[in-house]
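Below: the structure, in structure tokens.
Excluded from the complex is one protein chain; the other protein chains are retained at their positions.
Our next item is chain A:
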Amino acid sequence: MTDLALLLSLIVLAMLVIAGALAARRARAWRIGRAARVDWAAGLMALPKRYLVDVHHVVGRDPYAARMHALAAGGLLAGSSLALIGLIPALGDARLFWWLTALAFAAAFAGGAMVGRRRYPTKPARLSGGRFQILPFLLAAYSGGGFLVALDASLGGALRPLGLLGLAFAAIGGIGLALQIDRGPMRHAFAGAAHLVAHPRPGRFMDERATALAPLDLDAPRLGVAMPEDFAVNRLIGFDACIQCGRCEIACPAFAAGQPLNPKRLIQDLAASLQPGGTNAAYAGSPYPNARPVAGVGGPGLPIVGEAAMIHPDTLWSCTTCRACVEECPMMIEHVDAILDLRRFQTLELGALPAKAAAPLMELRYADEPGGRPLTGRTDFAAGLTLPLMAQKGEAEILLWLGEGAYDLRYGRTLRALVTLLQKAGVDFAVLGAEERDCGDLARRLGDEAGFQRLARANIETLARYRFARILTADPHALHALRNEYSAFGGTYEVVHHTAFLDELAATGRLTLGALEAARVTYHDPCYLGRYNGEVDAPRRLLDRLGIARLEMERSGKRSMCCGGGGGAPVSDIEGERRIPDIRMGQAAATGAGIVAVACPQCSAMLEGVTGERPAVHDIAELVLMAVEKAGTAPARSAQVPA
């Protein structure tokens, strides 16, 4: 072992000590959070799989970033570990060992070069600057220096001058990297690992969608999150895991529309609030578009939301809860949960929600319907159709949940199509009629957990009176609430979306479909169906049965873009530069399709609201009905007409 190699090993040891001390200091800051039930042992056991499979599955969507990270992180860890165990004399004296070490550092250097290549000469807008811009130099210095020292050692000290130079670089780069561990880019390394171990939604690593919101204890001393210490410990760890890669800001529809929300910035503001006397001044990424002025100061014991705090309320209310940021985040951070926790405090404790959002919640409280419309009016769309009522039948194979869309004149046409299809296929179904209340999705996403829980319990009580095998609904928001969120209140149902159900009817031959020739159709995935419930195949399968040309938009499936209609965003109505549905319709038009197929009343309303020349908007149920009617007029049937 050369003396330089020994010094390199000692530098790694020093780095370890510095990083350990800084990480421990940061970890102590996490302890202000509320206690969370975390299975640490299971999390630790699962860490390698969570990191190597789940995280890299997301990272790998950008192959350059995946290779960059594998080289930089892998080389850095391998080189540093090898240099450290080189202190064991038997290993340290082996030339082959240092040859291996040099190889690892060379890989890290290549990774560091890729980091630099990505940021220089021009840095993509989504990446943060500041400390992040120094990172490639620190990486190159440390890994390049380590490489030279290890190379020298592998040759038995033949390159001593180069080795000396390398040692100097390794010392500067290595200590520089270690100092980045508590507030700089390297924080993601240890906070990310801790986040993966203590993740608040472990189901996400077990092939579950795990998207249901956690119910709030309405007897808790404080409802929702006002200050950093109101977050659970594992939520605080999650904020620190952010590496500011900016994939969330590209995916965020509110960001694209110029509304004052940037998920990356939000997470950074939350992480900054953890520090006593924290400010948002160190942040060097894209700002909130059209940011409203805030004081930008925070810390434990200080409010997070408000003009005198870190985050402006408009930022909170811009979110459509579409989960696109969560889907894109390679660190598996739960942005939407954080926004909902903050909203809950604003709504339940302060009553500080946007003025236009207060009215629907008030109507919900006294009329169980956000528009204040009579519950008996829910079935008005079906005038002229026979709509069997559960109250009369008592049981049916399928309970058809109509949802809020039933009051909308445009969407009423979709529901008429669905009901007609059910009748043609001879499905035994019934509706609740005036007994159906709002599912509570709007109330919950606006932070009114008390209103949601009341509605959920009332609906569960109603549903308990009837016998049915499955609930069918055309509203993905109702589907998500009934399927995933009512179970916490004792209502467990098998819920099927109308696209999956119609696909089933077509597959079993209960519906005969004709071909809609020459129609070019693109399908817009509803967030609450695709991302929240993972159902992206059934609607496409069904569309393919219609004999149409199906085109895919630039963003589709689980990575689809929101229509702007979720999370109460239409009633909060935060001002931006563009409208989200206009952006989405632009993407649809770019495919050259003449029809945008939708599968959600919100998407239908938002996309129909786009003005100018654009593709037509049709729910899949309407397209299926067209195909069924086409089949009905086929020659095969005309032969049955009596002569």
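Here is the rule we use: a residue touches a chain if its C-beta (ideal position, glycine included) is under 8 Å from a C-beta of that chain, and two chains touch if they have at least 3 such contacts; residues count from 1.
Here is the rule we go by: contacts and distances are computed from a predicted model.
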Options "Xanthine dehydrogenase, molybdenum binding subunit apoprotein", "Dihydroorotase-like protein", "SpoIIE family protein phosphatase" or "Electron transfer flavoprotein beta subunit": UniProt name of the undisplayed chain: "Electron transfer flavoprotein beta subunit"
Option from A:M68, A:L223 or A:A382 whose C-beta touches the chain left out: A:L223
Contact with the hidden chain (one of A:A358, A:A458, A:A549 or A:I583): A:A358
Residue touching the undisplayed chain, where the options are A:L87, A:A193 or A:L350: A:L350
Touching residue (missing chain; options A:A78, A:A214, A:A367 or A:A631): A:A367
Missing-partner contacts on chain A, residue numbers: 218, 223, 347-353, 355, 357-359, 361-362, 365-369, 372-375, 448-450
